[in-house]
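Missing here: one protein chain of the complex. Every other protein chain is in place.
Letters A and B mark the chains in the order given here, with residues in each chain numbered from 1 onward.
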Amino acid sequence: MIEIILPALTWTMKEARVTRWLKSPGEQIEKGQPLIEVEMDKAVVEVESPGTGTLAAIMAEENTVVPFLALIGLLATEGEDVKAVAATAAGRQTAFATGIAKEAPAEEALSAVQATAAAASADGIRATPLAKKLARELGVNLAEVTDHGPSGRIRETDVNAHFLKAKAATPPVSARPLGPSGELVEISRVKRLTGERMRQSLDVAPHFWLHRDLDITELQNVRARLAPRIESAVGSRPSLTGMLVKVVGAALRRHPHVNASFDNERLLVWSDVNIGVAMATSDGLIVPVVHHADRKSIEEITRDLAELRRRSKDKDFRAQDLSGGTFTISNLGMFGIDWVDSIINPPEAALLSAGRMVRKPVVLQGDIIEIRPMVHLCLAIDHRVLDGADGSRFLQDLVEIAENPVFLLL
Amino acid sequence: MPEMTYVEALREALAEEMRRDDSVIVYGEDVKLGYAFGITRGLVDEFGEERSFDSPMSEAAIVASAVGASLGGLRPVVEIQFSDFLTLSMDALVNQAAKVHFMSGGQLKAPIVVRAPFGAVGVFRGGPQHSQSFESWFMHVPGLKVVTPSTPADAKGLLKTAIRDDNPVVFCEYKSLYGSRGQVPEGEHLVPFGKAAIRRQGTDAMIVATAPMMPKALAAAETIAKDGGWEVLVLDLRTLAPLDKDCLLTCVKQTHRVLIAEEDCKTAGVGSELAAIIAEEAIEYLDAPIVRVAGLDAPIGATAALEEFVVPDEKRIVGGVRSLFT
Partner (left out) sequence: MNTVAKKTGGMSKEQIVALYRRMFTARLFDLSAEELFSQGLMPSSIHSCVGEEAVPVGVCSALRADDYVFTTHRGHGWFVAKGAPLDKMMAELLGRRAGLCKGKSGSMHFVYPERGLMGSNGIVGAAPPIGVGLAMAIKYRKKDQVVVAQFGDGASSEGSIHEAMNMAGVWKLPVIFALENNLYAISVPSATVLSVKDLAIRAAGYGMPGEIVDGMDVLAVHDAAQRAAKRARAGEGPSLLEFKTYRYRGHSRGDPQYGPYRTKDEHESWVARDALKSLAAQGSLTTEEVAEIEAEVHGAIESAIEYAKGCPDPSPEEALQHIYA
């Protein structure tokens, strides 16, 4: 017995319509002779007989649609009982449709989608993705935020402003009844932005502070010895702050994970060491940056800082001067402060502040008491980036380098 | 460091690579005398007519024959006189060059470079059929690399890299940049593909600009710094395929406000792809919708006034950046 299979006639379709059997059951046929006419895509094609014999059973009626490779008939070969072969067809018959299956019309599919979209109605609040993210982090309910930009969208700065207002439990100062008289003073843009950033920094980054006294004897010695050469080279003398930039740069190279930022559950470890130095201006606090501080000499740092101070005075900063920082140093010694627990400059991980130099008695080896120039250091740390042990190791290393400047040669 | 024009930098790149490797040949219409924009001028004096020569006016065969020559072991750098005429080479680029390596199961390679001047504005005001830049068409074809230098240093470094790359490269030069001057490092200067360059630092917003828009983007950033006090980062992607997605997204995360500047028509341009990438992978970092400043959806007319109406200028970029803060 030979099976008559509808061959795969083309690769652009999967089925065809059987239109005409050219032989009837009981008739003889030879291999290669046309046996069936099949219609595809409006063209009629002949299908040849797969063998020589008697057509025993037709299993796909005319005008039915048959998938390629389906069984559509049986041939009895020489010597076989045609009726017996025909009888086996019954158990193997597939039901073929008379029409080609229709796909759901495109219009129906589209309206279904539109209906679902309409049902999932917008909550009516327009906020930028960053604002939404910040609101989540700060626990702000966007529905309560009344500030927005000219476009009507709630922005990061609006969420911040709302957060500030919400935190202030007291009503606006100017609304106090029967209070002392005063006048409203404008705050510079720099001061306002700084305030916002500091609030955000404290609220988003869990701060802790490590303290340590630094003996600056050796640092002052080195500074004094280098001063004449540096002054003749770049026109100004190295400051204590400049020495600290150099020391911190070296320490950060040895502790790369301090030179990092917290970014959405991961640490972004910066490859460049760019140290910002806090400076007070008439407009407020700015933090110009010494780029690649780890790779610069004290002479170069001195030159950079002098230039940054000049630009600050002349209000002549370039873009690079105020951006790209990865760590900040704040020296309040000149304001007579012993120490300060600073707020980290976001998105950095840490900030080193220094207080004024105070001559204190210290107990050295062999219980000898000496008067030494001491500066109090405070390292503010973002606990998401470093824990107490990491921070302490860094601060300890930093102090060791500062008290033994020869280690800068390593 | 020596200073030279974008054209001179390209010419140096070609000459250096031809000296280094005798399988590098250069041809196209008017290439022998360098009569179109001058890049190939003088090469025939040093390398002879076998290596720097004119071809018939047959953009399809110019690129297809380059594919064939590369199958025979040469590294052809062919010139199509205007980017607009690449339409005549599309089968050779898209169905042939880009797919040779794949269709042969990795057995064959097509290391060709197809150079053409793209874009509007500049010395040559060409009108609708001589001013287009459809880099996005080529970005869309896997197998092609798409390179877009914006400075003379990058023009030289990227062309040398393109010639040494084993893949077909569409090298997009820009008419408006041909006369620009810049410093070009001495010695063997190669710029890798897929590494963007931050041309200006900033944290308040960013502009990612296609090559012809880079000068306008930088000027706009300066204007904004002076007037508004905002510092705008300006990013130069340098190559569109491969694309430095990491750098793009890092800058987005740093600045939160993105403006995409491109010269050619906005619809389905390079900016659409960049905006989609940013929206897919960094949407939570955006504090404003992405702004695209692009050419208007119109052919570029043949007069200065018409061209200037359609092609974006510094003012439109500045306006766009301002809207990022609303």
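Note that a contact is a pair of C-beta atoms (placed from the backbone, for glycine too) under 8 Å apart; a residue touches a chain by one contact, two chains touch by 3 or more.
These numbers were taken from a predicted model, which means no experiment stands behind them.
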{"item": "Touching the absent chain when the full complex is considered, from B:Asp91, B:Asp227, B:Asp246 or B:Asp297", "value": "B:Asp91"}
{"item": "From B:Leu33, B:Leu108, B:Ala276 or B:Ala298, residue that would touch the chain that is not displayed", "value": "B:Leu108"}
{"item": "Where the unshown chain meets chain B, residue by residue", "value": "25, 50, 55-56, 58, 60-61, 64-74, 76, 91-92, 95-96, 100-109, 111, 142-143, 145, 166-167"}
{"item": "Contacts of chain A with the absent chain, listed as residue ranges", "value": "7-12, 40, 43-46, 68-69"}
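One rule holds in what follows: only the chains that are shown with their structure count from here on.
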{"item": "Chain A and chain B: spacing of chain centres that average the CA atoms, whole Å", "value": "28"}
{"item": "In the complex, chain A residues that touch chain B", "value": "128-133, 149-151, 153, 155-157, 189, 263, 319-320, 322-324"}
{"item": "Residue ranges of chain B touching chain A (in the complex, touch as defined)", "value": "200-203, 221, 225, 229, 231, 253, 256, 283-289, 323, 325-326"}
